[in-house]
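Structure incoming, see below.
In this view, the complex is presented without one of its protein chains, the others remaining in place.
Letters A, B and C mark the chains in the order given here, with residues in each chain numbered from 1 onward.
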Amino acid sequence: MPDLWSGRLPGGLDPEARRFSASLDLDWRLAPYDIRGSLAHVEMLAAVGLLTPPERTEIAAGLEALLAEVLDGAPPWDPDAEDVHSAVEAELTRRIGAVAGKLHTGRSRNDQVALDLHLFIRDAVPRTLAELHRLVDALLIQAERHQTTVLPGYTHMQRAQPVPLAHHLLAYVFMLHRDRERFRAVYAEADRSPLGAGALAGSTLPLDPDLSCAHLQLGRLYENSLDAVSDRDFLLDYLAAGVQTMLHLSRLAEELVLWSTREFGFVRLRDGWATGSSMMPQKKNPDVAELIRGRAGRLLADFVGLATTLKLDFDMTGPKMAS
Amino acid sequence: MPDLWSGRLPGGLDPEARRFSASLDLDWRLAPYDIRGSLAHVEMLAAVGLLTPPERTEIAAGLEALLAEVLDGAPPWDPDAEDVHSAVEAELTRRIGAVAGKLHTGRSRNDQVALDLHLFIRDAVPRTLAELHRLVDALLIQAERHQTTVLPGYTHMQRAQPVPLAHHLLAYVFMLHRDRERFRAVYAEADRSPLGAGALAGSTLPLDPDLSCAHLQLGRLYENSLDAVSDRDFLLDYLAAGVQTMLHLSRLAEELVLWSTREFGFVRLRDGWATGSSMMPQKKNPDVAELIRGRAGRLLADFVGLATTLKLDFDMTGPKMAS
Amino acid sequence: MPDLWSGRLPGGLDPEARRFSASLDLDWRLAPYDIRGSLAHVEMLAAVGLLTPPERTEIAAGLEALLAEVLDGAPPWDPDAEDVHSAVEAELTRRIGAVAGKLHTGRSRNDQVALDLHLFIRDAVPRTLAELHRLVDALLIQAERHQTTVLPGYTHMQRAQPVPLAHHLLAYVFMLHRDRERFRAVYAEADRSPLGAGALAGSTLPLDPDLSCAHLQLGRLYENSLDAVSDRDFLLDYLAAGVQTMLHLSRLAEELVLWSTREFGFVRLRDGWATGSSMMPQKKNPDVAELIRGRAGRLLADFVGLATTLKLDFDMTGPKMAS
Partner (left out) sequence: MPDLWSGRLPGGLDPEARRFSASLDLDWRLAPYDIRGSLAHVEMLAAVGLLTPPERTEIAAGLEALLAEVLDGAPPWDPDAEDVHSAVEAELTRRIGAVAGKLHTGRSRNDQVALDLHLFIRDAVPRTLAELHRLVDALLIQAERHQTTVLPGYTHMQRAQPVPLAHHLLAYVFMLHRDRERFRAVYAEADRSPLGAGALAGSTLPLDPDLSCAHLQLGRLYENSLDAVSDRDFLLDYLAAGVQTMLHLSRLAEELVLWSTREFGFVRLRDGWATGSSMMPQKKNPDVAELIRGRAGRLLADFVGLATTLKLDFDMTGPKMAS
C-alpha cells in the first residue's frame, strides 16, 4: 500500500535504489510540520465535503496521536521508510487502516513537501530572532558597563584611534539589527501556503485552499500553482540571512580570540567558556569563539549547496532533493 | 604629494608591491561616485566654514570638470595610479594645485571608499529593476497572447498535466516580483551615508554629516562610525538578490534551450537570437539562452568571493579588497 | 578525570558551552581510526620502553575490545561525550582504570586528530575507487553491447552528428579514469603519519614515530611537526576529486533524465530504478538519476565549507573544526 501510495511501480524500488534515495535521517525533523500540514488539509477536506465527519474525526485523531509522539521525541516508526512523508503515511495506515489514504485527496507530494518547508522556516525564524535578541541584550549590557572603557581602534590591525568599548560593541548591535530585519523579511516570504497547487496545476476537486491556509495561520496563498510548488526562494533567503549573521558573529568571535591572546590581553575568558591543556596548565583556549568563527563557513557552504541544487531544477515543480 | 596624501611612507611603495596593490583597472568604474562624493564633502566643508568660498569654488569646479570627463567615457588620467581615489586626487592636484589637498579635511580613505560603494549600489539597483521590469512586461505580453495555448506540464521531466502557457509564464512573473522586492530592500540598505565616520571614530572637526548626506540625496546617516566604515552588508545583499534572480532566469533559459530542441520543439528561436553552423546548416543554436543559463554560476561565485573576503575582516574598518 | 585529560579547566566547561562544542554526532565515525591510532601508539610506547609489557597488554586489550564493539556498530558509550576522542578515552578509563592515562604519553590531541583524519581518508579512497571501478565496468559492458547503436550527437542541445553509443559511453570511461587518478594521488597524500609531532613541536621523550607509522602501514612520516599537525590538504584534495567526479556523474545522470523523457525516448528505465505516480499511472520518474545529478552541489558545498574553515587557521596547528 504505501509503495503504491508514494508512487512506486509494481515490484517497488530496487533495494539499492531505495537505499540511495532514502532521506529519512535528514528529513525526520520535518515530521511535526508534515503532520500539522496534513491536519489542516483534513479540516479543509471535511469543510468542503470531501471527507465525512467520521472520516475527518478518525484521520485527525490518528494524526494528533502521531504528532504527540513526534513532539515527544519519538524516532521514526519505521527507520527504513524512504522519507518522512512515507513514514508518516505508512504509520497512519497501520493504525487507522485504509481511510488514511483519503489524505491524498486533492493533495500531491509536491505541494505537501513545499508546505512542510514553509512551516519549518516559519518556525525556525522566530527562534533565530529570539537568539539574536539575547545576544543584542548581552552586548547592550556590556556597552552600558563600558561607556568609559577605552581601547585602541585598529585599522589594518595597527592601532589608529582610541575608541570607547561601548562604541565598539554597539557597532555589532547595529549589524545584528540589520540581520534581524533580514530574518523578518524571510518570515514574510515563508508565511504562505502552497496547498491546493497539487502536483503543479491544481486540482479539479472543489478544494478551498484558503481554509487550510487559515487553519495553519499562514499569511496568504500563492497566486500561481507552478510557483507554489517550485518556490524555494525563502530557503535561500534564510541561508543568505544566516551567512550575513554568521559573518558578523565570526568577526566578533575573531576579536575575542585575538583579544584573549597574551599579546593583546584585552579580555579574560571565564573558565567555563575556555579550555585548558593538561600539558600546558597556563593555557586558556578560546574554543567556543574559535568554533563560532568557523561556522560562517558552514553557512556559506549550505548556501552554495542549495543554490547549486536549485540551479538544476527546470521542470517547475521544485528541486529534486533528498527532502 | 599624492603619495603622502594616500598614506605612503617616505620613499613610497616598492614598485613590485605597487603593481601588486594596484586596483585601478577594477575600480575605475567607481570614479563618478568618488567625485560626486567629494563634491558633497566640499559643500559640507564650505557650509561649516572649513573651506573658504573661493576654495570651495575652485575645488568644486575642478571636480565638476573631472566628473564631466569621466561621464564622457574618459580613461584614467594616469593609468599607473594605484586606485581610483589616488587617480582622482592626483589629477585634481595637477590641475588646481595644493588646494586640492583640503579635500582631505575631515574625511578618511575609509569613509570615502564606503561612500563610493553606497553610491555605486544606489545607482545600480534602479537599472537592475528597470531591466527586470522590461522582462516582466515581455512575459506578460506573451502570457496575454497564449492564454489558450496548452503545453504539457512536467514533473521529473516526465509529462504530468497540461498547463496553459500563460500560467507557466506567469510563474516567472511572480518569481521576478520577489526578486524586485529583494532589490528594493537592497536599495534601502545602500541608501545611507558613512561620511563623517572618518577612519573609524569620527573627527574632532565641526563637521555636519547631515549636509553631505542631504547633498547626495541619501536617505540617512549611519548611527555608529565603526559600523559606517566597515558595513558591506548591502554589497552581499545585492549579490544574494542577484543569485536568486539568476537562478530564476537560469531556469527560464534552460527551458528555452530544452524547448528549442528538435525533440521538444515547443519554441522556434528568432534568427537574430540564435546561431547556426557552417558545417550543419540545419542547426539553430540557442547560444543566448545558454549563456544566461550559465550566468547564475558567476553570481554565485561573486557571492562566495565577497563573503570569504568579508570573513577576514576583523579590525572593524572594512575589508581590505582591491577596491 | 576525562575532563582534566581533555584539557578542561577546573570546574569544567559551562553546560551551554559544552553543548555548543559537542561534535560526537559528527565524528563518531572516526572512532575505529582513533582506536587503531591509539593501538599503534601503544606498540611504539612499549617498544621504546615508555610502557611496561603489562601496561601495554592491558591497554591494548582494552582498546581491542572497544574496537570490536565499534566495528560491530555500537553507538557511543556516552552519548554526552564531547567528541569521539573523549568518548573513547573515558570508556577505556572506565574499563581499565588510570593506566589508560598513559596513552597520553608523547601524544597530543593535535597529532591524534590529524592521524584519525589520515586513516579515515586512507580507508575511504579505496572504497571510492572500487565503486568507480564498478561503474566503469558497467559502462564498458554497455559500450560492448552498443558498438553499432547510433544516436544523435548534440551540440547546444541541437542534433549535430551521429555518434555510436559505445563512443559516447567511453567518453565517460575516460573521465572516470582521470577521477581515479585523482583519488590515487589523494591516497598518496593521506598515506602519512603525523604521530610524534605532538601539539606542534614534537616531544622531548625518546619516541620512535617510525614504529607507529609502520604499525599503521602508513607510507611515511611528515618532515616537519608544524606541517604534520596542521596539514589538511589531503581532505581538500579528496573533496576536489569528489567535485570533479560528481560533475562527471551529474552529466551522465542529466543525460539519463533527458534521454528518458518521452520527447527524447532514448532509454527506458528499469522499473526498480524509477518511481511512478498513483495519480498518473503512465509516468516513470528517473528519481535516482535526479538525485545523482544534484549531488555535485553537495560536494561543491563541502569543498567551500572546508576551504573557508581552513582559511581561518593561522596558528599552525590545524583548523578548529568540530573534528
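Here is the rule we use: a contact is a pair of C-beta atoms (placed from the backbone, for glycine too) under 8 Å apart; a residue touches a chain by one contact, two chains touch by 3 or more.
What you see is a predicted model; the values in this text were computed from it and never measured.
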Residue in contact with the excluded chain [from C:Leu236, C:Val267 or C:Leu291]: C:Leu236
Hidden-chain contact residue, picked from the options B:Arg36, B:His85 or B:Arg293: B:Arg293
Omitted-chain contact residue, chosen from B:Pro79, B:Pro162 or B:Gly276: B:Gly276
Absent-chain contact - pick from C:Leu129, C:Val163 or C:Leu291: C:Val163
Absent-chain interface as seen on chain A, which is shown: 155-161, 257-258, 260-264, 277, 280, 283-287, 290, 304, 308, 311-312
Residues of chain B (touch criterion as defined above) contacting the omitted chain: 4-14, 17, 20-21, 104, 108, 199, 254, 270-280, 284-285, 287-288, 290-291, 293-294, 296-298, 300-302, 304-309, 311-312, 319-322
Missing-chain contacts mapped onto chain C: 110, 153-157, 160-163, 167-168, 170-171, 174-175, 178, 182, 185, 189, 199-201, 222-227, 230-231, 233, 236-237, 240, 243-244, 247, 250-251, 254-255, 258, 296-297, 300, 303-304, 307-308, 310-311, 313-317, 320
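Just so we're on the same page, only the chains that are shown with their structure count from here on.
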Chain separated most widely from chain A, comparing mean CA positions: B
Inter-chain centre distance, chain A versus chain C - centres from mean C-alpha coordinates, in Å: 27
Chain centre separation in whole Å, for chain B relative to chain A (CA means): 31
Contacts with two or more other chains, residues of chain B listed in rising order: 155-157, 160-161, 258, 304, 308, 311
